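Every protein chain except one is present and positioned as in the full complex.
Right, chain A next:
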Amino acid sequence: MAARQPRFNQNVLIDTTPLPDSVPKVPEIGASSAPLLSASFFIGARCGAYNDDYMKCKTEAHGKGEVECMKEGRKVTRCAASVLDDINKNCLEEFRKHWQCLDNNNQQLWHCRRPEQLLNACVFDKLKLEKMIPGAPENETPVHLRDRQIFSHNMSSYRKPE
């Protein structure tokens, strides 16, 4: 088994044979890294159970999970797609602002707290999904809710005090 994963990026080397019809079709996500990072905590909030299920299935399959866990994998993809779809439908403006800010700031979340605050508020209002960082110390404000970010260099990092 090759240790390095072979990747065939050249146009001509793509094997285009589709999956057989016995496997249900699922559209892939197709989002780039910034929107995914922007939506990651909402994906985690809604799809946590599916995600855990899939990872557990892969762990317990002992190396055969690629084939055996396809069903769980489809659920994971559909759930993530549904979150992105909902955000796109309900909070497109805020979502775009945030991920474009991330793209312009090296994809470092602490530079974009203001757009993130607007996005989080919108998503919480419309979709009831909340950003939660597990394992954060309980006696202090979670880092994404602090008014000032020590390491940020630009003004869009400042949250408006509520």
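Just so it is clear, a contact is a pair of C-beta atoms (placed from the backbone, for glycine too) under 8 Å apart; a residue touches a chain by one contact, two chains touch by 3 or more; residues count from 1.
Here, contacts and distances are computed from a predicted model.
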Q. Which name from "NADH dehydrogenase [ubiquinone] 1 alpha subcomplex subunit 13", "Ubiquitin-related modifier 1", "DNA replication factor C, large subunit" or "RNA helicase" does UniProt give the chain that's left off?
A. "NADH dehydrogenase [ubiquinone] 1 alpha subcomplex subunit 13"
(Q) Can you tell me which of A:Glu66, A:Glu130 or A:Asp147 touches the chain that was removed from the display? (A) A:Glu66
Q: Would you write out the residues of chain A that touch the absent chain, in ascending order?
A: 1-2, 5-6, 8, 11-13, 15, 17-20, 26, 28-29, 36-37, 40-41, 43-44, 47-48, 50-51, 54-55, 58, 62-67, 69-70, 72-74, 76-77, 80, 109-110, 133-137, 142-144, 149-151
